[in-house]
Structure formats: structure tokens, C-alpha cells
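The following block contains the structure, expressed as C-alpha cells.
Only a single protein chain was left out; the remaining protein chains are all shown in position.
And now, subunit A:
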Amino acid sequence: MANSQQNYFEMFGLEPNFSIDIPKLSSKLRTLLNSVHPDRFASSGAQQQMLSMQKTTQLNDAFAVLKNPVKRAQYLLHLKTGIDTAKDHTVNDPEFLMQQLELREELEDIVAGGNISRLNQFADKISELEESQEEQMSELFARQPLNTEELEKAIYKLQFLHKTLSDIEQAEDKLLS
């Protein structure tokens, strides 16, 4: 069973890196969940069953963080440096924010026009931006010593791109319904 003192990466037998093989992570999760499944402890005492439920929750929590690139980056930065980027704060990066504003305007136009193929093209464009941002994140986390300022920037950039992607998903649902 996983030890509760382990960090999320250790729980899955991983080194603390930003790059993660998600399909592998998913299958590892299934194996681990199976090994701690409460049914296995049906004949054990109440304490053992409670423990197995606790482990199940911990594994699911860890998986939810590791599979999400924003949460994974925030967790990893916190693990390595103690810096907390999950709290509410304002960023002041006019050039980047102007670009984000323009992307949201573009999305608004597309939704108003109701053209699903344009929306798909736009989704591809944002996904590409997101992927290159994730690549940059991997490189930043691989550097020694860590450039925390650059990492904090890379994290908020990923957060804004993620928000745009989730807006796109909502727009898709709207246009297709």
C-alpha cells in the first residue's frame, strides 16, 4: 500500500518531473486502486477497511492533480520550492494579456457567427499554443537551478490558455445543442 508520507509522484512510482505519460499513469492508477480496493479487505477489521478507503481517496486526489498540467505544475513548483501559485493573485503582463483578450474576442466572434468548423480551427490553434506552453514548462522544470520567476509566468500562461480551452468546450456544447 502507498505510504501517506509519499508525495503524489512517489505514490505512482514516479520521479518528480513535469513530463508525465498520462496513459501509463492511468493504468498505474487502476493497478493501485485494485490493490487497495475495500472489497479485498471485506474479511479484515473495520480499521483495515477504513484505511483502504483512505488510500483510495488519496490515490484519486493524486491522480486528479498529476493528470492536469496546470495543477501538476503548481504542485511540482510547491514541492520543489514551497512557492504557492494556486492562490488568487493579479498578473500584470500587458503583452500576454492583450493577446489573451484578442483570443477571447476571436472566440466571441466565432460563437456569434455559429460556425462550428471555424470553432474547431480555433480550438486547434489554442491546443497548439497550450502544447508549446507545456513543452516550455518541461524545459523550465528540467533546468538547474530552477528559475522560479519564469516558472510562475509559465504557470499563469498555461492557466489562461486552459480557461480559453474550457470556454471553447462550452461554446461547442452550445453550438451543437
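The rule is simple: contacts are C-beta pairs under 8 Å (C-beta built on N, C-alpha and C of every residue); 3 or more make two chains touch, one makes a residue touch a chain; residues count from 1.
By definition in this document, contacts and distances are computed from a predicted model.
UniProt records the chain missing from this view under the protein name "Iron-sulfur cluster assembly scaffold protein IscU", selected from "Iron-sulfur cluster assembly scaffold protein IscU", "ATP-binding cassette domain-containing protein", "Protein NrdI" or "Oligopeptide transport system permease protein oppB".
The chain omitted from view is touched by exactly one of A:Asn92, A:Ser117, A:Gln144 or A:Ser177, namely A:Asn92.
Although one chain is not shown, part of subunit A still touches it, namely residues 85-94, 97-98, 100-101, 104, 155-156, 159-160, 162-164, 166.
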